[in-house]
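For reference, the structure I am asking about is given below.
Removed: one protein chain of the complex. Kept in place: all other protein chains.
After this line comes chain A, so read on.
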Amino acid sequence: MKKKFPLTPILFLLPSVFFLAVFIYIPLVQNFYNSFFDFNVFSNSKEFVGLAQIKKLFQDDIVMVSIMNNFKYAIISVIFQIFFALILASILEDKLFRKVAPTLRVIYFIPVMISISVIALLFSFIYNPQMGLLNSFLELVGLDTWARPWLGDSTSAIYSVIAMSQWQSIGLITMLFIVAIQKIPNELYEAADIDGAGRIRKFFSVTLPQVKETMFVNLLITVTGSILVFNEPFILTNGGPGNSSMTLAVHMYQTGFSRDNMGYASTIATLTFLLSAIFALIQIKVSKTGKED
């Protein structure tokens, strides 16, 4: 008997495919197409310029600064959000902290739920050079020489922005690790206990290998997030002073909407897409996800 082709599940998938196509795939293709044209929102027609904008992309100093900043973002985020969050999660799951863990989990998670605009405003008060908490604190403990206009100094601006992101996102990643750690069968820890393993040994020999899969997912979230980052630098510094805290997304936005160059903004968007796609592919390849061993 010939097996009947299952039509129903495909029909059920159609609406979501339709939405994905309309809101993701078609804009993506259109963006790629737009990057070969020179136009702004006022113009009635698009002028075909071929590869000129891609050439411009390679000569654009701001793009280089942005990529460097995005990389700084990615590296620092991986260090803080993957390693730190994992350590935090395993501490919270430790027997010693059983009683206070639920409270602490909430405390760490609260920043994730606050709107990024609110957080950015909050941090602009913290970083304020005249009456900001950070400088006042440094003065209080006698480190006045460290005080500086955090967001107004070209060397510290991008790091100040990154620091805020770490504070905000560590809660989410910790939460994901906690869930993963809770899934680890207790027998493994018991066996380790019998073998006489201490806390640190258990962390490296049981916890770490068991959360590998979650770690990969978090790595993906963090790295692609760092390449696409927009809100934080846009609200805190708008890429300034000069271009010192510019990221690709902010550069794209300003090119398109402030500098009226939609075509070139599309080119930058394509570059951003390619970068995040490449990173995602590398990570999927390296970690061979889905094949749990």
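Throughout what follows, contacts are C-beta pairs under 8 Å (C-beta built on N, C-alpha and C of every residue); 3 or more make two chains touch, one makes a residue touch a chain; residues count from 1.
Everything that follows uses one rule, which is that contacts and distances are computed from a predicted model.
One chain of the complex is hidden; its UniProt record names it "Putative ABC transporter extracellular-binding protein YurO", one of "FAD-dependent oxidoreductase", "Putative ABC transporter extracellular-binding protein YurO", "Acyl-protein synthetase LuxE domain-containing protein" or "Glutamyl-tRNA(Gln) amidotransferase subunit A".
Touch with the chain omitted from the figure is made, among A:Phe18, A:Tyr33 or A:Phe48, by A:Phe18.
Considering A:Leu86, A:Leu151, A:Val229 or A:Leu275, the position touching the chain not shown turns out to be A:Leu151 (whole complex).
Checked against the full complex, the one of A:Phe83, A:Phe204 or A:Phe257 touching the unshown chain is A:Phe257.
Mapped onto chain A, the interface with the missing chain covers residues 7-8, 11-12, 14-15, 18-19, 41-44, 127-130, 148-154, 237-238, 240-244, 254, 257-261.
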